[in-house]
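Pasting in a structure now, in structure tokens, and then I'll have a few things to ask.
Only one protein chain is missing; all other protein chains are in place.
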Amino acid sequence: MTISIEAHVAFRFDQPTDFLLQMEAAAIPEQQLSGPGLSISASEHTARVSGEDMIGERIWLRCQGDFTADYAITAQIARTIGDIQTLNALPPHRLPGETVSYLFDSRFCPADRFQPFVEAEFGGTSGGERIEAIRSWVASNFSYAPGTSDATTTAVDSFVERRGVCRDFAHVVVALARASAIPARFVSCYAPDVQPQDFHAVAEVFLADPGGEENSIGSWHLIDATGMATPSDIVKIGLGRDAADVSFLTCYGMTQLQDKRISVQRG
Amino acid sequence: MTISIEAHVAFRFDQPTDFLLQMEAAAIPEQQLSGPGLSISASEHTARVSGEDMIGERIWLRCQGDFTADYAITAQIARTIGDIQTLNALPPHRLPGETVSYLFDSRFCPADRFQPFVEAEFGGTSGGERIEAIRSWVASNFSYAPGTSDATTTAVDSFVERRGVCRDFAHVVVALARASAIPARFVSCYAPDVQPQDFHAVAEVFLADPGGEENSIGSWHLIDATGMATPSDIVKIGLGRDAADVSFLTCYGMTQLQDKRISVQRG
Amino acid sequence: MTISIEAHVAFRFDQPTDFLLQMEAAAIPEQQLSGPGLSISASEHTARVSGEDMIGERIWLRCQGDFTADYAITAQIARTIGDIQTLNALPPHRLPGETVSYLFDSRFCPADRFQPFVEAEFGGTSGGERIEAIRSWVASNFSYAPGTSDATTTAVDSFVERRGVCRDFAHVVVALARASAIPARFVSCYAPDVQPQDFHAVAEVFLADPGGEENSIGSWHLIDATGMATPSDIVKIGLGRDAADVSFLTCYGMTQLQDKRISVQRG
Partner (left out) sequence: MTISIEAHVAFRFDQPTDFLLQMEAAAIPEQQLSGPGLSISASEHTARVSGEDMIGERIWLRCQGDFTADYAITAQIARTIGDIQTLNALPPHRLPGETVSYLFDSRFCPADRFQPFVEAEFGGTSGGERIEAIRSWVASNFSYAPGTSDATTTAVDSFVERRGVCRDFAHVVVALARASAIPARFVSCYAPDVQPQDFHAVAEVFLADPGGEENSIGSWHLIDATGMATPSDIVKIGLGRDAADVSFLTCYGMTQLQDKRISVQRG
């Protein structure tokens, strides 16, 4: 599938301020990119560093006054899409080492606290069936309610309040998956059916590849409990343990968002 | 310096339980290891995976009933020790990519919340001088008080309550350093003067190497605000964003600690 | 029903310390008391003040060194016990003024956060039927697990972790009732079937009296989601918005509990 993205953000910095910007689609095999890419206003310097797990890039900038970033890209998505329900979890001792960090508690996903809940609510399931049960439970029990959460809202808060936006839905899925001993990470992305159009976020979980031979390994699979995106139309920006790792802006100082316009279209 | 370590831990698992053990000194150039190493009771399986940043190892185990681990090692420490006070911070855009994650909020170190405090309290300092001011402030204002914190205590909790154990002191230093745009991580370790003898934890911060040439890079430096350990007598086990990454035991199920005996000696 | 209570607590205070003790059964019409009552070790002074809503008493004491309190009483309980399921809630505008505070958020019961949950989970019920649905849901979904919570655990924590002790069960019931616009308070008490024997805690909710005439008022009803006590065998000590109001010990300084032995018997 082909997805066309246009994004514009504008900030004002009253003081000279260092900040980290992460809003470009990641250059990874599953999504082939073409187009003009990112154009930013003048900055004191620009340094690119890899995102988490070497997926996507972050850009260090330092500005005072007005800053704008315009981004335009077309992504051709060719992602292998698994039948989640039929996949097993890898037993912990067969998890690749680089997935183990995605079992641990993070800022917004204090997963260990949910162990009794997942056992009680989803105890009869495991692996992909467990993930599907979690996705379905969140989709059924949470309302999508812009304005009810903010940048400090955790999976615990969302679990109690049963509402939030894409970020919160993803955090709850990540926390419940980790509490089930299934590695889970947070993916910032673009997707065409997000309403209103904005940056989007989904979860990604690590499950065993089909076949089940003793030597098979596993793969990551995208999960969107909001129902607004599917693995075939998601353009990944970056990923990490939770939203703390993939904010589109991480700022060392004060700023005000002046403008944000996102347009994501099929074709 | 030569440090001899003996450690014994015992757990009971009522159900077959997967868990991750991380209690061995890391095999890294700055600490040369010799001795019998780790001896564990029978386990359904054993799988070793690298720790965070490829430093140290974690071991996946699965047991029911009693589990014991005995560890004996001698470490020869040859670590370059910087004069923290004289070192600069690297400006954010010159930070190596792999250190950037250590600026972000984590489970126990929600660093961004401390930005106004560090600016107000330590505003006249930067780099290693800032780190030394943070260490000194924590050392002066916090009391070492076993039993006042637990595995859920965050840097926010400790900052308010002004007390805790090594884990809490390290979390506060990490949070205040990150709020100052200085990468900081959490190190689990052994050290001989820890009273009472137990696993220990310190912070580690990333500062520019001396010389200040435009092309110099930086190094990690150990910081212990409890005053019980110094860089020359610390034997690292592992490291991560905070205690969530380097628990000596991460358990998927219920367990009870039956016994824990640590002995760390010079020579 | 006749309930006999014996309680012994011992503390040590290293410094001269003011503290507030609340462990005597309340002298209220629904429970007639007889017996020796409270005997305490020497204190610098003793001052009695009423408990919340003028129910029960608290005693201000100031001690250094060892302090012991021994309490023995027999209570004859003659409490009107309602058929909760059949009772209505009073509409908010007909609630007596003194019950309104028990709708508000308190330290351990941040009730407003649960409004979406109670609407989704118990939306088809109201009044006593709602309360019974809440009690039943907590009883079914939470495990009684000493050692999994402490004096800082809130209803949010317990709701996420689905476990706790009597204090935590009561906090969750109180929070969910308030989120349903039904006044609810926290009652510390003694009861004979509490295992292991200890101080106990339950919730109390305010519902309309039967009859439903326009001018009827309402009454408080005891609810124990742990299932260990019933309204006919509960001896109230005191009540308040949550556990913060009725700790058996509130201390301005450090102390260690040396001993606590409670025995509550029928007859």
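Residue numbering begins at 1 within each chain, and the chains themselves are lettered A, B and C in the order written.
Keep in mind that, in the parts below, contacts are C-beta pairs under 8 Å (C-beta built on N, C-alpha and C of every residue); 3 or more make two chains touch, one makes a residue touch a chain.
On a predicted model such as this, the values are computed, not experimentally measured, just so you know.
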Chains in view that touch the one left out, judged over the entire complex: B, C
Cross-chain touch to the chain not pictured, restricted to B:R12, B:R79 or B:R162, is B:R162
Residue among C:P29, C:G97 or C:G211 touching the omitted chain: C:G97
When the complex is taken as a whole, what residues of chain B touch the one chain not shown? 113-114, 116-117, 120, 141, 143, 156-157, 159-163
Could you list which residues of chain C touch the chain missing from the display? 18, 20, 45-47, 49-50, 52, 58, 60-62, 91-97, 100-101, 103-107, 110, 115, 181, 240-241, 244-245, 250, 252-253
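Methods note: only the chains that are shown with their structure count from here on.
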What pattern do the touching chains form: line, ring, star, complete or other? line
Quick check on chain A against chain C: do more than half of the interface residue numbers occur in both copies, making it same, or fewer, making it different? same
Could you please state the distance in Å, as a whole number, between where the Cα atoms of chain B are centred and where those of chain C are centred? 42
For the pair chain A and chain B, the C-alpha centroid-to-centroid distance in angstrom is 28
I'd like the Å distance between the centres of chain A and chain C, where a centre is the mean of that chain's Cα atoms. 44
At least two other chains touched by the same residue of chain A: list those residues. none
